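What you see is the complex with one protein chain gone and the rest in place.
Just so it is clear, A and B label the chains in written order, and each chain counts residues from 1 on its own.
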Amino acid sequence: MAEALRPYLPFLLWWVPLLPLLAGGIIAFLPNSRGRVASRLAIGALFVSCLLALGAFACTLHPGEPENGGAFPALTWFTFGDVALRIGLMLDPLSAAMTAMVTFVALWIFVYSIGYMEKEERFGRFFGFLSLFCGAMLLVVLSNSLLLLFMAWELVGLASYMLIGFYFEKPSAAAAAQKAFITTRVGDMAFFLGMIWLYRQSGTLLFHDHGHGLLDSGVLTSLAGVTTIGGLTVSAGASLLLLVGAMGKSGQVPLHTWLPDAMEGPTPVSALIHAATMVAAGVFLVARTYPIFGNGGGVTTPLTAAAWIGGITALYAALVALAQTDIKRILAYSTVSQLGFMMVALGTGGVAPAMFHLIAHAFFKALLFLSAGSVIHGCHEEQDIRRMGGLRKQMPKTFITYAIGMMALAGFPFLFSGFWSKEAILHGAMNWSGGCGPFLLAVSAALLTAFYMTRQALLVFYGEPRQPGVHHPHESPSVMLVPLYVLAAGAVLLAIVGTPAWPWFEAWINGETAHYKLAALWKPEAIKLIGLSLAIVTLGVGASWAVYRRVATDSNAPDPLAGKLGGIWGFLERAMGFDALYEKAIIGPLAFFAGAIDALERQIFVPLMGLGESWLKRCGRWTGITDEAGLNCGFNTMCAGLQSGADGASHRQNGRPQGYLRAIGLGMSVLLILYFWLTA
Amino acid sequence: MIPLIPLLILSPLILLAALGAVWNARPVHAALLLALALALTAGLYLTIGADFIGLVQFMVYVGAVAVLIVFSLLITRPGDEAEELARRPGAAVSGLACVLPVATVLLYAVSHTPDLSSGASESPTLPLQTLGKALFTDYAPAVLAVGVLLTAVMVGAVLFARDPDKKPPTPPGP
Partner (left out) sequence: MTPLALLLTVSSLLFTCGLFAVLTRRNAILILVGLELMLNAANINFIAFWRYGPPDPDLTGPLLVLFSIAIAAAEAAVGLAIILMVFRHTRSTDLNRLNSLHG
């Protein structure tokens, strides 16, 4: 069946991003009252898109390198002079995997939103934004052109802005949306510069173009050939710029500050955008342009940078997550940390482990967020974990799905995809020839991940209920639970394709065939790593259990770790002061500058304008006066004169014929006198 | 010279009568003076030799028009004071001012009239046959038109003069 689809792929593939975009466009015109129509439209479009994506995925299943890198013929967007900018789509295993994941996860999150956003007034508008986002994200992953990718990237940022600020009446939400947009903008600037640099050097923006594309060997060698500042090659320099762009979108330190604040948006938004898909776009960008990053072979500068930045981010976020009390914020920092892991994987191990972790992470992070949403919904919009507890008994189904997600994230052994994906990353980091720094950072972060996830689980679901008031939590409706089940199943089942026994995913991404070999698990290296992962998980979970087991009775009691860590706890809670730093160093001067310009405007330009305005008014008044006094007066006088003359003339007609006759007589005699005089 | 004597006598008389008709304040006197002026004019025609015209003048003007004027004066009975021109010097002066230029022009024209008498030795006569023939052959349409005019005038005058409130008399019937 997949073969039957293949001839139509160039046409059908465009509809994968286009259908959600069109749905979003149509929804923009629907009134708020037609919320149900909007949601059905959005889900319908995405469903068809998902089917197409799965079909496309099936088409990539046969092994071997696809021709032209999987790129389809590109369309000319516009020309200037004799240069044409072309855009197009491509379908290789990387984009097929991403497309299938995005459509599948998004579809279930849409279904979940029907229940979660039920009471929302702008229900339809929400689905419109979500559709817009999905369309843009699909364009990002399917794009064959760096330019189209960038445009869709920006569109994704826009959708994120609109969704974070969905509750725009809340000032904190509006501020968070602005922060997200501006922080990612910094990254986007670097992305843009990198893109322009690549274009200038190679003359093309397509990834694969029959040998002339950016990822084709010919161009790559030319990019490696030219050296610029600091001894960097063009590919290294441009890759570093692209990396900054990825850092902005994927929340790497120091451009991570927007992600925790982005939790102001509704929970489905957090699940879809800030866990599963958009934040993965940065990782995807690096994966897509990996040949440029790794150009020259071995440990290149950009890859080293990626690995170190990823490692630092992973550890930093894990430390901060320890001290958070908002259920969504813990998950947000967890996302930052896992994105760091993905960057480490890209830097040290290549595209396959990073992508596998990305897809697995999408499933279980979305699962965790949706479960958190279920918890929040059930606890009547309560988000502080200190005020939750004992939910295991009151919301059992949510607990089960949450537990599956948590175990996947923490890396519980064997059954869960997270275990195998993390193991693959650690494997790559351990064997990296550029040093063991990232490896150590990753291991520490993994330990802390297990610790804080167990903490969260204990505080939310175990112990005695600590909720204020008499409102008892209730389980969520099935429209919200079914997506949880599906995602949980995915989180588990994905494990199958990532084990060393049958590394199907890795092989498929690289275009090779995978062989099932159970004996691979017993290789000494594999045993070492599995043992390490097991140790990490056990240590983390065990320590957390020990600390938090007895806590869960009093909501006002301080965190037991706070006492042990003292001042560091507060430092961690404030996310190590990054926000305060940015506030002082960047926002402060900017605000001052803005104030200076405002003062300039107010004190100088406005009075100048006022002067001009008063002068114009004066001129106008004078013109008016001349018009009134001169023209009008003259005209009026003339008219009055005419009128009085006519009046006088008409008074001659007093109705008395004798007067008329006198006039006739006089007139006649005058005429005759004239006649005689002239003819005499 | 001798044929001029009647002319010389009649002309001033006619003018005097006319002046009286114009200046007199009492309407009836003015009307009667008009009748006198018309009669004297008729006499003038007779002395000139236009006998028929003179008689027609007498019959129509004096006998009909002047009588008509007197009758209407009897019906309307105007007062005398309003007509006193000595009391209305303004009107007299302005009337004179308008009339004098006309008079000047006319007299000027008269004075510049060339002597048109040809070498005809006899004074013309007014043979009635010629007059009658001319009237009923060459001027027949004019005569008919005048007839129509007079009929119309008669009808119109009757219509104007009747009493609007009075009903037309019903014809006697069975």
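The criterion applied here is as follows: a contact is a pair of C-beta atoms (placed from the backbone, for glycine too) under 8 Å apart; a residue touches a chain by one contact, two chains touch by 3 or more.
Note that the structure is a prediction, hence the values are computed from the model and not measured.
The chain we do not see here touches A, B in the full complex.
Think of the hidden chain as still there; on subunit B it touches residues 3-4, 7-8, 11, 14-15, 18-19, 21-22, 27, 30-31, 34, 37-38, 41, 44-45, 48-50, 52-53, 56-57, 60-61, 64-65, 68-69, 72-73, 75-76, 78, 82-83, 85, 91-92, 94-96, 98-99, 102-103, 106-107, 110-111, 113, 115-118, 120, 123-124, 126, 130-131, 134-135, 139, 142, 146, 149-150, 153-154, 156-157, 160-161. Seen across the whole complex, the unshown chain contacts subunit A at 649-658, 661-662, 665.
In this text, only the chains that are shown with their structure count from here on.
Averaged C-alpha coordinates put the centre of subunit A at 120 Å from the centre of subunit B. Residues 94-95, 98-99, 101-102, 104-105, 108-109 of subunit B are the ones that touch subunit A when the two sit in their complex.
On the subunit A side of its complex with subunit B, the touching residues are 662, 665-666, 668-670, 672-673, 676.
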